[in-house]
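A protein chain is absent from this complex, but the other protein chains hold their places.
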Amino acid sequence: MKINGWKIATVIAFILLTIWTLIPIYYSFITAFKSRIEITYWPPTLIPKEFTMQYWFIIWFDRPTIAYYRNTVIASLISTLIALAFSMPTAYTCARFNFKNRSDVLFTILTFRFLPPAAVVLPIYVFLRQLALIDTPISLGLIYGAINIPIGVWVLRSYIIEIPPELEESYMIDGYSRLRAFLNITLPLIRPGLVAVSLIILALSWGEFLFASILTTSPAGKTLPVGISEYMGGEWGYEWNKIMAATFYAIIPIIIAFIAIRKHLARGLTFGIVR
Amino acid sequence: MAKLRVEKVSKKFGPKKVLEDISFEVEEGSFTTLLGPPSAGKTTLLRIIAGVEHPDKGRIFLDDEDITDLPPKDRNVALVYQTFALYPHMKVYDNIASPLKARKLPPDEIRKKIEEISEFLNIHHLLDRYPRELSGGEKQRVAIARAMVKEARIYLFDEPLTNLDYKLREAARTELKRMSKALKATILYATPDPIDALALSDKVHILFEGKLLQSGAPREVHDLPNNLNVARVFSYPTINLIDADLEMKNGKVTLKTPFVSIDLPTYCTSTLAEGRYLLAIRPHDLHIVFEEDRSLTNVFKARLLLTYIIGSETIAHVEANGVRLTLHLPYIYRVGEVRDVKVFIDANRILLFDANTMERVYP
Partner (left out) sequence: MTNITLENVTHIYDKRVKAVDDLNITFPHGKLSAILGPSGCGKTTAMRIIAGLLHPTYGKVYFDQKDVTDLPPEKRNVAMVFQFPVVYSIMTVYENLAFPLRVKKLSKDQIDKEVKRVAEFLGIQQFLHLKPVGLPADLKQKIALGRAMIKQADVLILDEPLTNIDPSARFELREKILEVKRETGATILYVTHDQAEALTLADLIAVMKDGKILQFASPEDVYNHPANTFIAWFLGNPGMNLLKGTLESKDYKTYVELEGIRIELPATISTEILDRISTNEVIFGIRPEQIEVSLESKPNYIYAKVSIVEDTGMLRIATLNIGNLEIKVKTEKFLREGQDVYIRFPAQYIKLFDKDGNIIYG
């Protein structure tokens, strides 16, 4: 392989880009090991002068972090289940049946996702308050689920379209109802899409801040993003070390989930259906 | 096996009339072909009979039972798709077992039936594989196995040979014929290939642009097409069409074309008028004349442009006075360059169509 100027320049550019991307992550991580005073140093230190592990433990006790964790898990799971439950049949109908105004319906569903949350959060607050559903992870999960249905519809529909309708038809001709065809043929074949969209919705719900901060008031309902924000301001100032440690605890499950499902995202299953 | 009756079926997709007032019957145990060019409506018609598509108008009857509103699972029909439609996430065994499981048959009965059919179709060694591991011919046989194992009232085939290599197609056609005789089933077979219709079926229905143009025994419809579109659809290679003027003089009836004059029998004076007609002659009714034979009439000079050799036959393209003609010769005829030849047109095999209505007027 010839070594020439262009190749060297490209490699250097990529190295720089990688450093640029990783530095903030590294810096955040290392901040969690810094002492109370060191986090206020300017210029900031890349390697802590004093290395401390204490904040990684303290955050579990000085605040109801465990409760926040629990609420986040509940809300995200409910959100994912609801979004999937409603978007699967919707996506299927919009993919398979050619009804009037179908494209208008799809467009409208898409626009719902782009509703500025700030515009609707107050009416939702009032609405939930009247139902006495404020400050529970379940109601939060329901709201998240509703918000994420459009994503589910759009992603799943694009996967379903790739499956030749003849497969479902053939199954129905074999002697099954359309519902069975959907369950036994369509769903297994769009598994990568289901996995992908579930994780996307889970991650979005996990990290959501605006609705959580308005619709929850106590550790009974607050989620991790809200909880972490409590380390900012207040009588202790901005406790960056605690914020960073808590943040890392918060994102670990999502990262693990992404890594774990990597192989299920393989699209190989649908190749070669049509000769 | 059941008999099928299609009554006045019509279907539109948006503004497009895909099927118009289609009515026909398929007798019990017969092998019937729906012959027509691509997008003639064949696939739509098969889908309506299978129940995955609903007609706008008309009814479908199986053994006099109106099945038009029944969902596919209650009709007991089988459809073999052009693309085979094998379930990619199931093994071959489970693909074939699918209709039997739907009927909730006990597992050992299912196994027995699958053993039988897979032996018959020579796919027994493939039962444990997945569809993506199979070749085209193997996939087709699995698709047929899945259809046959359910002992349906009628089997619908949608262009099953189109997606196969030509060499595979040859063998598959013979196998299909052999199978259909062994099976005693009612078969409705859709294809754009006239040779499928001639080789395989007892009866053919010509479908063109959503309309049923002609029905009958394949050889009869092939030899006596009622109208120009039928003649065009039902010929391979494409039928030759020539403008011809009919003249009557001194009791003789003559057809004048740009390159040859043909005498017709005198009784034609009562049925035909003078004027412009479209003369149709099949490629295999034109012959190259090698020896001088003064007694042979209806011979004309032409320029041989190119030959196409298919195995032991040749398709020759010639030009006579500006008119391009195709010949189908039952032997190998290899030529190096363009040359002149003498061509004989078999006047007994001529078809005349009215230039306006496109209906056959002679014979």
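Residue numbering begins at 1 within each chain, and the chains themselves are lettered A and B in the order written.
Definition applied: contacts are C-beta pairs under 8 Å (C-beta built on N, C-alpha and C of every residue); 3 or more make two chains touch, one makes a residue touch a chain.
Everything numeric in this text was worked out from a predicted model, so none of it was measured.
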One chain isn't displayed here. Which of the visible ones does it touch?
B
Among B:R129, B:H284 or B:K342, single out the residue that touches the unshown chain.
B:H284
Among B:R75, B:R173 or B:R360, which one is in touch with the chain left out?
B:R173
Out of B:L70, B:L224 or B:L305, the sole contact with the unshown chain comes from B:L305
Can you name the residues of chain B that touch the chain not displayed here?
165-167, 170-171, 173-174, 177-178, 181, 194-195, 198-200, 218-219, 222, 235-236, 238, 282-284, 305-313, 317, 328, 330, 332, 334
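The rule is simple: only the chains that are shown with their structure count from here on.
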Averaging C-alpha coordinates per chain, one finds the centres of chain A and chain B separated by a number of Å equal to 55
Which of the residues in chain A end up touching chain B in this complex?
164, 166-167, 169-178, 185, 188-189, 269-275
Chain B residues touching chain A in their complex are 47, 50-52, 71-73, 75, 77-79, 81, 83-89, 98-99, 102-103, 131-132, 136, 139, 146, 150, 163
